[in-house]
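Only one structure is covered here, and it is reproduced in the block below.
Some chains have been omitted; the remaining ones sit where they do in the full complex.
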Amino acid sequence: MPLLLTMQRIDKRFAGVPALRSASLEVEHGEVHALIGQNGAGKSTMIKILTGYYAKDAGEIVFDGKPVEFSSPQDAQKSGISTIYQEINLVPYRSVTENICLGRERRRFGLLNWPAMHAEAEELLARFNIRIDVRQPLMTYPTAVQQMVAIARAIGFDAKLVIMDEPTSSLDDKEVEVLFGVIRQLKAAGVSIIFVSHKLDELYAVCDRVTIMRDGRTIRVSRMDDISKLDLVTAMLGRELSRVLHEDGDSQRASGPRDPLLTVEHLAVGRKVHDVTFDVREGEIVGLAGLLGSGRTESARVVFGADRPEGGKIQFHNVPKPAAEPAEAILAGMGFLSEDRKLEGIIPDMSVRENLTLAIMPQLAKNGVVDEARSREIVDRFIERLGIRCASPEQRIRELSGGNQQKVLLARWLCMNPRLLILDEPTRGIDVGAKAEILSLVRELAGQGLGVLIISSELEEVVEAASRIFVLRDGNTVAQLSGDAVNEQDVMAAMAHGHNELRETVHD
Amino acid sequence: MTESVTTLPPTRSTSGFDIKSFLTRHGAWVALALLILFNLAFTPNFATWQTLNVNLTQVCAIVIVGVGMTLVIATGGIDLSVGSLMAIAGSLAPLIFLGKLFPLPHPAVGIALAFVVPVLVAGAFGWFNGWLITRLRIQPIIATLVLFIAGRGIAQVMTNGNLQVFKVPEFQYIGLGRLFGIPFQAVLMVVIVVAAGWMLRRTVFGRQILAVGGNERAARLAGIPVVSVKRKVYWISGLLSGIAGLIVIARNSAADANLVGLGMELDAIAAVAVGGTLLTGGRATVVGTLVGALIIQLVRYTLLANGVPDAAALVAKAGIIVLAVWLQRQNQS
Amino acid sequence: SAQELPKLKQKDKYKVGFAQTESNNPWRIAQTESMKAEAAKLGHQLVYTDAAGSAAKQVADVNSMIAQGVDLIFLAPREEKPLIPAVMAAKKAGIPVVLLDRNVDQSLAKAGKDYVTFIGSDFVDEGRRAAEALDKATNGTAKIIQLEGTTGSSPANDRRKGFEDYIKNKPGMKIIASQSGDFARDKGRQVAETLLQAHPDATAIYAHNDEMAIGAISALEAAGKKPGKDVQIVSIDGTRDALQAIIDGKMLATVECNPKFGPKAFETLARYAKGEQIQPWVVNTDRFFDKSNAAQLISDAY
């Protein structure tokens, strides 16, 4: 079968730092091709070079039989390459329709044909089982929905090749299912897909072949069913995962009840959170599960003082009132890792070091003057500990790969050694190795008395990490699971059919 | 599968009708209405045809420039050079129809050229702004600051600092003429507002402007020709400034390179902001700008007509601007 | 529009408009006060507006006066031309206009036809007298720095003309540098500082108004030169500061530009109401101050 795309001996340096070292990638007609690698391996860069977002330093690209050198993404788009970038790139103020039709507006007599465009938007979203008012500004919808819009937009162009750079990082399992359905349709229609993801199960679910990258090189290409998960991970990390995982997994699950740290009762926020109740004890990892829009993030934001509660009771460490501002919460010993890295996480123009120490600056300061030496020493420690890939601590964080940015943000909270750490989608866009490291790190810290509230769209992750799980549904806590009830089936069941009065489920 | 159908209400959709949300959504209109009522009540012979004309003719220039400013701001930019471009166009026109630039075969030719050339020249300078911004990647506020400073210099060089006087009814029709008893400039203003508003809402170009202002990177990735969109927008702003310049000199039967369009940039920006356009780009309303300009004009007139001392007038004007803008901001947070 | 000049019927109390152009210097303030004082003395009602230096605003001011239906408008036009429409509007509305201290362009509006008359000083002559004074003091030899008024304004144009015409046939008197100081003290000072650096050989400074002259004096002192000795200064206006400088020997002379318009203005109003024929230019007489008379006249300077 002739190849749709071949990229060969691609080199790319950023200000002298190599990001790609003679990397290669081959995609067949009508296949779903997985592109995987550690954070910073060069996946996104590879894609951006293909679509003409960056210019390559060396190497050649052949697409659809012709050697190509795209000057810009729209150039690539014209030739039939449609891309979903890792960072959602849409226009928040404009309506969903406009975002979907951006760049290929429907016209009648040279004028915009709104009815047709709305219809198209609704029809495209329908393929993802999403029914929303497409006339509303995009920013009024959750990250997850925005991600779906981005995907709908990309497949809206009838392309020969659709590139998805970590499309599922902000989707929950249900939506991932839907997405796979669409991917299979596309494949059946002869469209090829490049699929970047750090979730291995997904790869096995939809991908035909896989290209594995490490440190800017292409390490291995294989058919999906010829390679075991273990080999995959080993090739990707260049070492065995098991050596990364400390076997302290259940240490804290065993141990008995501790003093309450955070208790949230009958919380109500806006129109999305009606009656949410949960609590976290010292040294305990508690999970918040729920479908997207179930109110997890907004509940968390209120606990952290980022939003105002409208009802209910929040008690953190014997302080019976909620924090008024994040600053207050931080002083009280809370950390909050936002789910939206770009919008609420990084400060792009600041260095890795400044970003990492942002939350502890006051502590780092002697009467208002930052103690650079100490900050350097701390930063070096965390770069080492989390294996953050950066040219130097002084490199601008915007130049880091998505996953490495996420690690820096996590470090921002770990370095203040908090009492309670709220993690909203903590492993979003992080490779399996790092994910395992981070989760075990969290467990380790919990072992030392840190309370953790973890929100994740990956059930498996919550279940693995948490000793208790609260299930949210339409802004209500519908179930609390603990003990052996902490397993994917029960959580799924609760998420789907959970009744609206709080139900304790404990098997023993 | 059906159970996983996502039917979210938008997080920040409008929650039913209440007086506050109404106020905030139509803040500008409300403010305007209040002003008119106030005047009807207190300002001597306000409800006269003459008053209407005075206000219309005085607001025209601001509105016409404001429309261009609205488009520029919609792309996330700003144009400080409008006043200077008015001066350039205003100084050039008389040079042409007075035949100081080149001999005229027939006066009519001069008049015709005096309408066309200055506007095109202003447009060219506007395009130059766009070029500085897109090609040299200079931030709009600085790029246009350049012509804000240099523009007057250029105008003065052209006229070597002299005032130009004239009495050319055919040309001055643009500033003094009437159509069905309505000042021609007012008619022109309305036409421009309607056209621009329609363009912004109905045409692809309009959408592109808003997309660029909403998220430039996304727009570029979506294949929108960001560069040309920006250049066009500054070009339009230039053209409209040129027209405004002609109106002003026609009204005064004199062109003064030092004074034509002085301080216009801030009046225009204020009008845009009061009208409810987001100064960070991505959202714009041309009609709003018209309303905003009317508010500012009416405030000025009210204070003048009621003999409020200047100093106090300035303070009041500022107060009203902040009020109107604040009303707007309520539902944008 | 060839219609007649609007008449003014005889009353003993009038509602009179005074459209001032700006009030950012003592001269303007003195003029305003003289007008207000005279109006109060005669018991007229004075509607006062200040265009704050903007011709456009002044046009609006006049329009609002028309709207308020005043009997007569005293207008101190900001510029020679842009105020014409205001004058015409008043005429159309049947309100006579008297121009103060600056005339409008004669090719567009005529005294006795479009407006009653122009009351004001002769700027050209002021410039000439300044040059004359400098000539006498330096017996015909001076390297002169000229601080011009606002570019394009008639006082600036005329005062330059009067001065330059006079020194044309004085081979010893040369203008070595000439820049605009916008009639303002700070700008005048900065320009003087710079020009003095570039032209240390300058022996005289001619400023189009006293404010700039005062600025020039501080510039000289900052440069370690003796104003009045190393460098002679002549100027126009006759402000209190200037007279004080003359008394202190820092300044040679200043030609008055008389701001006290009140008496002349309302006298003209009365005559016009009586139906007398008013000459197109009622000249406001200007005095001349130097060390001979500065000391005794400073008391009533503004």
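By letter and in written order, the chains are A, B and C; residue numbering begins at 1 in each of them.
FYI, a residue touches a chain if its C-beta (ideal position, glycine included) is under 8 Å from a C-beta of that chain, and two chains touch if they have at least 3 such contacts.
Just so we're clear, the structure is a prediction, and the values are computed from it rather than from any experiment.
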item: Subunit counts for every protein chain kind in the full complex; value: A x1, B x2, C x1
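Criterion: only the chains that are shown with their structure count from here on.
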item: Chain closest to the assembly centre - both centres taken as Cα means; value: B
item: Where subunit A and subunit B are represented by their mean Cα positions, the distance between them in whole Å; value: 44
item: CA centroid of subunit B to CA centroid of subunit C, Å; value: 36
item: Chain centre separation in whole Å, for subunit C relative to subunit A (CA means); value: 73
item: Junction residues of subunit B - those touching two or more other chains; value: none
item: Residues within subunit A bordering two or more other chains; value: none
item: Subunit B-touching residues of subunit C, taken from the complex the two chains share; value: 47, 49-50, 52, 54-56, 59-61, 63-64, 67-68, 79-82, 84-85, 105, 107-108, 150-152
item: Residues of subunit B that touch subunit A when the two form their complex; value: 1-13, 15, 202-204, 206-207, 210-211, 214-215, 217-224, 278, 282-283
item: Of all residues in subunit A, those that touch subunit B in their complex; value: 53, 72-74, 77-78, 83, 85, 89-94, 98, 102-105, 107, 110-112, 129-133, 136-137, 139-142, 145, 148, 174-175, 177-178, 270-272, 291-293, 496
